[in-house]
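First the structure, then my questions, so here it is.
Here is subunit A:
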Amino acid sequence: MQKLPLEGIRITDFCHVWAGPHVTQWLAVMGAEVIKIESNLHPDLTRSFFAGDKTLTPGLNQSVDFAVLNYGKKCCTINMTLPKGRELAKEIMRVSDIVTENFGGAVMDRWGLGYSDLQKLKPDIIMYSGSGFGRTGPYKELPAYAPIVDAFAGLFSLNGCLGSEPCPFGVGGWTDLVAAQHGAFAILAALHHRSNTGEGQYIDLSMTEVASSFLPDAIMDYTMNDRVQGAQGNRDNAMAPHGCYRCQGDDEWIAIAVSSDEEWKAFCDAIGNPEWTTDERFRDGLNRWKNQEELDRLIQEWTKTYSHHEAMEILQRAGVMAGPSLKAEEVVQDSHLREREFFIDIEHPEMGTVRLARLPWKLSDSPQGNYNHAPSLGEHNDYVFKELLNMSDEKIAQLQEEQVIL
Partner candidate 1 sequence: MQQLPLEGIRIVDFTAVWAGPHVTQWMAVMGAEVIKIESNLRPDMTRSFFSNVNTNLTMSAEYSGLNCGKKACTLNMTLPKARELVKELIKVSDIVTENFGGSVMDRWELGYSDLKKIKPDIIMYSGSGFGRTGPYKEFPAYAGIVEAFGGLCSLNGYPGGEPLPMATFGYADITSAEHGAFAILAALHHRSKTGEGQYVDLSMTEVVSCLLYEQIMDYTMNDRVQGLQGNWNSTMAPHSCYRCQGDDEWVAIAVSNDEEWKAFCYTIGNPEWTMDERFRDGLNRLKNQEELDRLIEEWTKNHTHYEVMEVLQKAGVMAGPTLKVAEVVQDRHLGERGFFIDVGHPDVGTVRFPRLPWRLSEGPQGNYEQPPRLGEHNDYVFAELLHLSKEEMARLQEEQVIF
Partner candidate 2 sequence: MTMQALSGLKVVEWCEFISGPYCGKLLADLGAEVIKIERPGLGDKARSHGPFPQDIPHPEKSGTFLYLNTNKLGVTLNVRSTTGAEIFKQLVKQADILVENNPPREVEELGFNYESLKKLNPRLVMTSITPFGQTGPYRDYKSCDLISFHVSGMAYINPSCGVDDIEQKPPLRGSENQSGLVAGLSGAIATMSAIFASHATGLGQHVDISEQEALANVMRITLGTYALEDVAWTRYRPVPLSEIYHCNDGLVYMVLDQDKTWLSWVEAMGNPEWAMSELFQDQVSRRENRDAGKMLIEEWTKEHTVDEVVRAAEARRIPCKAVNTVKESFSSELLADRGYFVEVDHTAAGKFQYPGAPCKLSLTPWRVERPAPLLGQHNEDVFCGRLGYTRQDLVTMRAQGAI
């Protein structure tokens, strides 16, 4: 029977909210055993997130945010404020390969669980710290959320319609996810190194720096030409047309991009060569680019008369890049994603069936991944304390007494 790539890897996971849990999310799906350390005093913040008005006070195990970020993981509750709790956690780390955290500050150090401490505990441990501004430097103690980082790194200043004010990025957690993915990759690299040399190491990830490395051309343009780019809307600095156009129906849009004279010809044929396509102003790429405002207006005349899917089909058949601007619900129904089984139904004891997005890739010869439901608070206490640490029921009971397991 085929195994998952990371089967046999164990992670002690102190991550919470968005960015952190996302890191371990990828690893869990790929087969790593991720043990979340929470407690009833400090449940993962997202357990108490709630959206919409469906239920104003969902239980700690019913948050969609939490469900999305933590499937495939295990969870035990330890009261880390107590020395005994920290000792207990150490026992778990001793039998783990990786420790992950994304606290707002140097919490781990204060707990005596900094990398240097963990090394003594387990020399080849790999420790991952994710933070908004990095574990060194002036801001190391500052709390940060993705939008803060986005704003700081300059992402907002590049987002928005052409020439508009800086604009928050549509997906609040963008940099959370991107950073998490960089973190996951770094951990895999460190694991690879360990499997070759037996050495562990410390990974310090700063979301700000991730955001920067995701703006290469804007930053290179600044360092090369001292130019500060502004918001470009849907435009490109070479292609035209390159925009998002109204379609038939309410708030329906399609994105169209034309990258060459050939594609332009194909485009004109596809929309039936209206008068204006022969216009001097659109004769060649350079002129199209210079007159794209007018061009966009005219193209919209055409797109308006089709649904976005119709327009996509017409143009793609002609070999022109075009994609509807899908609403979330359209994404869920998208025939292509369906056929690729991008969504997976997860049975959740308290939430029922939750349909969630898979990881965005497929491995040809591995099972598709560990998509067990997100754990309820403390769901795996038995597994962790009994099976993993071989503790007796009495001992466990005692620790519960002492509110160490809480």
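In picking the candidates, the idea was that all candidates are chains of the complex that A comes from, given by their letters.
Rule of thumb we're sticking to: a residue touches a chain if its C-beta (ideal position, glycine included) is under 8 Å from a C-beta of that chain, and two chains touch if they have at least 3 such contacts; residues count from 1.
Quick caveat: nothing in here was measured; it's all calculated off a predicted structure.
For subunit A, the touching candidate in this complex is 2, chosen from 1 or 2. Note for the complex: subunit A touches candidate 2 at residues 237-239, 259-261, 283-286, 289.
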